[in-house]
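Complex shown without one protein chain; remaining protein chains in place.
Chains here go by letter, A and B, matching the order in which they are written, and residues are numbered from 1 within each.
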Amino acid sequence: MSVLQADRLSRAFGGRRAVSEVTLELHETECLALFGPNGAGKTTLLRLLAGLLKPTSGAARINGEALRGDASARGLVGFISHQSMLYGALTVRENIELAARLHGVADARGATEVALREMRVIERAQTPVRALSRGLQQRVSIARALVHRPRVLLLDEPYTGLDALGAAALTATLERLRKEGAHGGATLVLVTHNIGEGLALATHAAVMHGGRLLRLERREELNSASYADEYRELVGGAA
Amino acid sequence: MRPTLLAATWLVARKDLKIEFRTRTAFFAVLVFAILGVAIFYFAWDSTAVAAVDLAPGVLWVIFIFSGLLSLQRSFGVEQADRAMDGLLLSPIDREAIFLGKALANLVFVAGILLVTIPAVVLLYNLPLGRTLVILFAIALLAAVGLVAVGTLFSAMAANTRLAELLLPMLSLPFFVPVVYGAAQATSALLAGRPTAEAWPFLKLLIAFDLVFLFACTLAFPFTLEE
Partner (left out) sequence: MSSTKRPLFDWLFVVAVLSLIAAYVRAVFFTPIEALQGAAQKIYYVHVSAAISAYLALGIVALMSIVYLWLHDERADRLAESAGEVGLLFLTVVLTTGPLWGKPIWGAWWTWDARLTLTLFLWFLTAGYLVLRGAVDDAAMRSRYSAVLGVLAALLIPFIHLSVYLFNTLHPMPILLKPSKPSMPSDMLITFFSMWGACTLLCISLIGARYRYGVDRDALRALEGNGGDR
């Protein structure tokens, strides 16, 4: 049984189809890098997979459970976007601990400590989030998304605003999660503009354009040298 | 195990109150507004025509509404920055818990304002102490529940629109009228020492309003979220 499944997922806003009949299936330790130009529907797809949006037709499923119907299925997902989703007035620790408690984590305090160490933000644990730099906030945001040990991690352009050091730390953490995360390894979907960064982590790669999934293949099947050119050709220079 | 409705409500309320306590600016701003308002009404009134004890309740309820509105304005602002609301929506808690938690936090905020404003009214208008304070505070709390139920819902809606600061008062005020009316009539009956039976229909109006709209607004809240 797949961990993450999209079954002819569609979403329209008014008359416009932002996501159109997307079907995909991912298992443990798999990481899908999703590329596409602006307005292709990647963010919408991610939000559908996270349960933040209701599909117009089709379904998103985690472990076979349809995401929208079931509140507990939401607990299996971690979501990272370029918005931090943090409360600026609360400290790093308070933000992460709140997320842990909201997810019903048994030992919220302990899990928070682990997450703080993992993302190397423990020295700033008592600082209000708004006093941190963008890069540090991003790390806290990631720690927050991981504290409940999600089986599925959805990342929407998480490298935005990160410096080279932050980007390397993020890649390392994601790799570790993918291979060694709970439940035999996490499943990742990574939306990024940077083809190199995306392919470095990916076991699968896909291109989205105009709401449709244009190509989806395993990492071994594609030619990373020419992928960037093939991608540009596919989206017609709209990158 | 995912948090129960009650546990999640408490988590959300506690979070809001913690944030409010950290910044404190909003609370003091509303407080100053309330006391200023009470004072200004004094100057707008002809003391030879109307006795203080008759005017005071009216002043209190008007100020109650407007400081209530100010308190509610900030309610969802904190969720919009950095899309913090998404964090709540991504967690496996009931949507209703988000509403109830925020309403509870708003209730505590408003109660805090009342804690200072009511004594201020009693003081500035030379009302008798003791029984007056208790009655005013009890009825104000009852009214605050209704105010906060409706106001939190409309605040959630208004936050997503272009005319947020204008829409919240515009939508909420018609709903506040039965609340204020019931509270004002009950207060004046009780303060003037008239039999409790006179105040009872108005208290029933308040309680019924609180129950109906707490229930209805909790149910309506998920519809105001993006689907």
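Please note the rule applied: a contact is a pair of C-beta atoms (placed from the backbone, for glycine too) under 8 Å apart; a residue touches a chain by one contact, two chains touch by 3 or more.
Here the structure is a predicted model, which is why all the values come from computation and not from measurement.
Asker: Per the definition of touch given earlier, which of B:T4, B:Q80 or B:N160 contacts the omitted chain?
Answerer: B:N160
Asker: Could you please point out the chain B residues that touch the chain left off the display?
Answerer: 150, 153, 157, 160-163, 166-167, 170-171, 173-175, 177-178, 181-182, 185, 201-202, 205, 208-209, 212-213, 216-217, 220, 223-224, 226-227
Asker: Residues of chain A in contact with the chain that isn't shown?
Answerer: For chain A, the residues touching the absent chain are 12-16, 18, 41, 43-44, 47.
Basically, only the chains that are shown with their structure count from here on.
Asker: Distance between chain A and chain B based on Cα centroids, please, to the nearest Å.
Answerer: 39
Asker: Within their complex, state which residues of chain A touch chain B.
Answerer: Counting only chain A, the residues touching chain B are 50-54, 71-75, 77, 79, 81, 83-90, 94, 98-99, 101-104, 128, 144.
Asker: For the complex, give me every residue of chain B touching chain A.
Answerer: 1-3, 8, 11, 15, 18-19, 22-23, 78, 81-84, 86-94, 226-227
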